[in-house]
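Just one protein chain is left out here, and the rest sit where they should.
Then we have chain A:
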Amino acid sequence: MNLERIPNEEKLQLCRRYYLGGFAFLPFLWLVNVMWFFKEAFLKPAYTEQPQLKSYVKKSAMGLLLWVAVLTTWITIFQHFRARWGEVGDYLSFTIPLGTA
């Protein structure tokens, strides 16, 4: 879809939909939202829907950052302690590497 050809109301609608969709534990929707509408929200000359669009993009970005922070922390902890947790570590794993503790 080419954003250039869409009227501003529809852009806002789309951005809003992605923003709300992200709450369903789908941080990638927020990532897409930020990437897609960043230009529209911050670089384009002002238009009526822009402040709202801006707020959606900002909120999406914040949510995304939160996800990234949480996931990074968890993955670091998990990778570091999985072997030491023993049984719990195995139950938390989906695939278990062969030949390493």
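Rule of thumb we're sticking to: a contact is a pair of C-beta atoms (placed from the backbone, for glycine too) under 8 Å apart; a residue touches a chain by one contact, two chains touch by 3 or more; residues count from 1.
Everything that follows uses one rule, which is that contacts and distances are computed from a predicted model.
Entry comment: the absent subunit's protein name, as recorded by UniProt, is "Nicastrin", drawn from "Ubiquitin carboxyl-terminal hydrolase", "Ribosomal protein S5 domain 2-like protein", "Exocyst complex component" or "Nicastrin".
Here one chain is not drawn; of A:Ala24, A:Ala46 or A:Ala101, the residue touching it is A:Ala101.
Where chain A meets the chain that is not shown, the touching residues are 86-87, 90-91, 93-96, 98-101.
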